[in-house]
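One structure is given below, encoded as structure tokens.
Just one protein chain is left out here, and the rest sit where they should.
Chain naming follows the written order as A and B, and within any one chain the residues start at number 1.
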Amino acid sequence: MDKPPSHPVNNPAPPPHLPSRRSFLRTSAILTTGLAALAASLKPLLEMNDFPTMERFLQKYYKEMTPQDMDKVLARIADETEKQYGLRPHVRDLKPMNGVEYVYCLNLTRCIGCRKCVHACVAENNQSRDPEIQYIRVLKLPDGSLDVDKADHFYASETVPQKGFFYMPVQCQQCKNPPCVKVCPVHATWQEADGITVIDYDWCIGCRYCEAACPYWARRFNFTQPSIPKDRLNPDMAYLGNRPRRQGVMEKCHFCIQRTRAGRYPACLEICPAGARKFGNILDPNSEVSYILRSKRVFIQLKEEMGTSPRFFYYFDV
Amino acid sequence: MTRAIRNYFVFLRRCAAVAFVGDWRYYAWTGLLSAICLLGLNAYCRQFAHGLIVTGMSDEVSWGVYIANFTFLVGVAAAAVMMVIPVYIYNNEELHDLVIFGELLAVAAILMCLAFVTVDLGRPDRFWHLIPGIGQFNFPKSMLSWDVIVLNGYLLLNVHICGYLLYCRYRKTKPGKWFYIPFVFIAIVWAVSIHTVTAFLYVGLGGRPFWNSSIVGPRFLASAFTAGPALIILAMQVVRRVTSYSPAGVGSGPSSGDTTQFSKRRAATLEDFALLERDLRELSSVSTETRQLLLPMMEVLEVQTGDALLRQGETSDRAFLILHGSVVVIKEENGRFRVTRTAGPGEQIGEVSALHATPRMATAVAEEPSVVFSMSTEALRLLMKSPSVNKIVRSRMYERLLITDRALMTLRSIVQVSMLINVFLLLNEVFKEFYSGNLHVISSKYLFVGLDGHHALVPWIWTAIAFNLIAMVLLLLPVSRSLKWLNVTCVLAIVGIWIEKGMGLVIPGFIPTPLGEMMEYRPSLNETLVCFGIWAFGLLCYTIFLRMSVPILQGRLSRDNEEPHTWPGKTSSAVPTANPLNSL
Partner (left out) sequence: MTAHTKTGITTAIVCATFSALAFAFWFDSGGTHLHRPAIPLVDTNFLDKSTTRKSYADLVRAGADLSDFDCYVCHDKKSPPPLRLDTNQAIIVAAEHIGPTTFAADDIGTNELTALMERLRAHSDPVAGLVWQRVSNTDHLLLLKSDLSLAQGRDIVLAALNKVVAEPCIYESERFKGIILDSETVVHLQQSQTGPNLPHLNRLLLEDAFGLPRNRHADIVMGHGQHGRNNNCYNCHNETNLTLLQPRDGRQLTFAQSSQLCGSCHGPTKADWDAGAHGRISGYWDTTKGPIERKDCVNCHNPHHPHFPPRRPAPGPHPLREVTVADASPPRQD
């Protein structure tokens, strides 16, 4: 019978407290090359130009910040923006006004589908141009149906409006019962007292659960560093609104919070050539939106059966 | 106290050390997995630097293969606990060791799940936002927060149970009941919960009619309990194959050996063989030449009443065939003794340890003065070269619920029933979606027949359905009792369910978008590399877990063969004589 190779006769046992030289060499060879490969595999991290600083890493949740914390953060945001775009922005943290609850009304008889609102929003809210982020999506629907599965998103007819179709712009509906707020695991998105559902961009972890939950496809994700042309930056910014976002976080329409909480109309409303968009305080009986919801015979909410109770009403001129 | 801590560290260090030791197959396998891991890590670094744009995901289809794999693996992790139920609820003790392998698979699967979720995050550097107390944890409203709790809890449960049992085995102490039995029962319930919570992630989204259906939860469980046990069936066979590689030759390895001294032992003769043949007909096929060859490797023992031929827990590799008399086999569990059987002339004892190099599973004591053939593993194998002898030895081995084949059949029945339920639920779903003709079926239409010229998923789902149906049919037929066909069935079931849970569940929920836009999804190369990397990482973890736990379960790595204590840094990872741990 062959003596097995590991039999003590073949291999005099090494001193008890030392591994055999062969296995030691073997292990270290593998470890060394393995560690080298491991270190080299991390090389793409060097291409990262937005590595979080300690300050940003430890930044507090919006609702837990004191005014002093917020001032520091706003100053830092202004610094970072100035460094990146060469323009020092005016960044504020606007609080909701008392006795105000916003409602948006859109007149489907008037919308001609020109998409100027889409681009006004992009310009006002410093959205990434490439890859493209647009909060508003205009749907071209055939007359007679509100079934969005029949919608054409990419229409490029010579002129609008085209006969036989109507146009329905869709953006965040700022629902009273928002599914996105319910599912966010870190409370990065919540509804404020004036009805706007906001996102703390520095708190979002980018899991995109809210994007899956939204029945209106209103939320957008930054798949990479956003790119805004320097000469088109809007320097009038708000913390919860149009300040520049980073890679890996969500964003969406916030009713132009930097304008509306200062008492102004949203950008999409001002540019609409047909005057199809209306906005205001529903708690004020003299506002346009109160008038509309009081006097128009027909107005609807999109996908009402979802139970989201949106603050966005589509109405018709009857 | 410090002694206990020091002991624990020594245990950990030895476990870690043994992970680096193995034969060439081990190095090849772990080397390959490590290489794939590194590729995945590199791909992930690219994603971390540039963002999720390197994947194939978009605002339209915002979850992809990462979450698809996560969903599938949660099911695997949940089903690993299926091993536990027969053992603790039905008292099927032979499966005890397998429980550990099943739970280790669950640990590896959960680690993979956590990895998949982490790579899917846009800002993984902000993970601390999830920690309750420091961050903002949206519990109980957000289903993801539930998922975080249940997954981490399940991980801790399994790590505790396995770790505790293995450490007790290492220390050769009896595990304290209260340290693990309650946790096991919690783990059983918890396993169902992890998968239900994951299902609720999807079901709770009213805006996605494809997911917002009450059948998703039951389907998840049914498919998990099909694919999970199927994976375990395959994994256990690999474990069995790999751990049955016995150390080369006789006498290698510390032999704590048979501690009994027999009153009489003598060399075997051909007459003994003839005697045995009267009780064991199959021996007639063994030729005289073979018998002559065998004789030097065998001896005949004459034992008195009460002599132990072998003791539970020992390491020894001799097998016995009873010539004359009667031997009772007693198993000790939790301080209680149970007679499992009595062996008479022509019957075998100890062949399991001989063939599988496992420690003795019970004690064999002579009930009356008896005469037995004692033979080495080599002799037994030589004997079993004769097909009829092989058949009788194996069948007797299996019919005594030994190990894995019986366990495999138990698992097979679980897979069978679950697959039937799974297919039934699928039919329910298809009817509901397509019979009424309402407009919510649009995602199902896209999945099963395509929509508007988009049909990327159609071949996938039909392949999955075909695989599932074939697997179901095979499971119903007795042909799948044979391991070869069972393995084919398992592979079909696993692949079919992986497709239907991944591509067939996650992706169609996004197509078309809630506003009716059609955008298809294809994973990018980078994304695929990350997935491979994580799978390789999981397999690597499991391999290393096995590499550590098998020697402990076999008794070859225990406190008995620790070095006399020196400072831990100096103690070698190898035992003084030739390294018995080299065999895996």
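To be clear about the criterion, a residue touches a chain if its C-beta (ideal position, glycine included) is under 8 Å from a C-beta of that chain, and two chains touch if they have at least 3 such contacts.
Being a predicted model, the structure only gives us computed values, none of them experimental.
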{"item": "Given A:114, A:168 or A:183, the one touching the chain that is not displayed", "value": "A:114"}
{"item": "Residue in contact with the excluded chain [from A:187, A:208, A:245 or A:278]", "value": "A:278"}
{"item": "Listed residues A:69, A:82 or A:132, member touching the removed chain", "value": "A:132"}
{"item": "Positions on chain A contacted by the hidden chain, ascending", "value": "5, 22, 26, 29-30, 33-34, 36-37, 39-41, 43-44, 47, 97, 105, 107, 110, 112-116, 118-120, 122-123, 129-132, 134, 137, 140-142, 149-161, 223-224, 229, 232, 260, 262-265, 269-275, 278-281, 287-288, 291-292, 295-296, 317"}
{"item": "Sites on chain B contacted by the missing partner chain, in the whole complex", "value": "23-25, 27-28, 31, 34-35, 38-39, 42, 46, 50, 53-54, 56, 58-61, 452-454, 517-521, 526"}
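To be clear about the criterion, only the chains that are shown with their structure count from here on.
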{"item": "Length of the line joining the C-alpha centres of chain A and chain B, rounded to whole Å", "value": "43"}
{"item": "Interface residues, chain B side, partner chain A - complex", "value": "20-21, 27, 31, 34-35, 38-39, 41-42, 45-46, 48-53, 57-60, 62-63, 117, 120-127, 129-130, 135-138, 141-145, 148, 201, 204-208, 247-249, 251-252, 439, 442, 509-510, 512-517, 563, 566, 570-574, 576-579, 582"}
{"item": "Partner chain B, residues of chain A touching it in the complex", "value": "1-8, 11, 13-14, 16-20, 23, 27, 30, 34, 37-38, 40-48, 52, 57, 61, 131, 137, 139, 147-151, 153, 170, 179, 182-188, 203-209, 211-217, 219-225, 247-250, 303, 306-308"}
